[in-house]
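Worksheet: one structure, shown below.
As you look at this complex, bear in mind that one protein chain is not there, while each of the others sits in place.
Now for chain A:
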Amino acid sequence: MSDAELEAIALTLMLAGTTTVLLLLLGTPLAWWLSRRRGTIPALLEAVVAMPLVLPPTVLGFYLLLLLAPDTPVGRLWQQLTGSQLAFSFEALVIGSVIYSLPFVVQPLQAAFSRVPGTLLQAAATLGASPLDQFRAVVLPLTRRSFLVAASLGFAHTVGEFGVILMIGGNIPGETRVVSVALYDHVESLQFAEAHRLAALLVVFSLALLFLLYRGDRRALELGR
């Protein structure tokens, strides 16, 4: 494997890892909120979260490009804070990936959270547990497996990202040139042997991850009641 390919793989893992950590931090409170609320606003928010499932990634990438460009408020703010441009940077990829993979983290968590009976939380509250404590001591242990599922899906989906990255990241080695983009490059320049290596790598990785996940799933996703 060439250095360029190894660099693309390292960048991909870095992107997927960062995205997954951010998604767990953002997705957990969001999923919790969605699981405990009914009404118009939560439904609207749920729809927004689910959008990346149905939208072509290029649509998302297009709007993100417009949002993050150097002459927009977001782009200007970023330029002022960091001294570098946001569009076509690794950070832009992270932002895009977080949005793009959001449903893959939020939905499994939300489903798991809504299976935690509110009655248990009431019991915890009367026993002296504050809401954060209730979450930590009751909800987390009961939904631990779903975090594994959410993190794995978020990670795998980010690894498999292509359209958004091409729109907002371009193809800068070491900065935005991830595996899927490198693969596209190989095909464009008719380097099929190299393309095969990367494609097979992605197939094996995804299959292995999903297999482990689903095998574990059979054992226990349900609450231990």
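The criterion applied here is as follows: a residue touches a chain if its C-beta (ideal position, glycine included) is under 8 Å from a C-beta of that chain, and two chains touch if they have at least 3 such contacts; residues count from 1.
Keep this in mind: contacts and distances are computed from a predicted model.
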Omitted chain, identified by the protein name its UniProt record gives, among "Cysteine desulfurase", "Molybdenum ABC transporter ATP-binding protein", "ATP synthase epsilon chain" or "Cytochrome c oxidase subunit 1": "Molybdenum ABC transporter ATP-binding protein"
Residue in contact with the excluded chain [from A:Leu142, A:Ile168, A:Val181 or A:Leu198]: A:Leu142
Touching residue (missing chain; options A:Leu25, A:Ala123, A:Ile172 or A:Val204): A:Ala123
For chain A, residues in touch with the removed chain: 119-120, 122-130, 133, 137-138, 141-142, 223-225
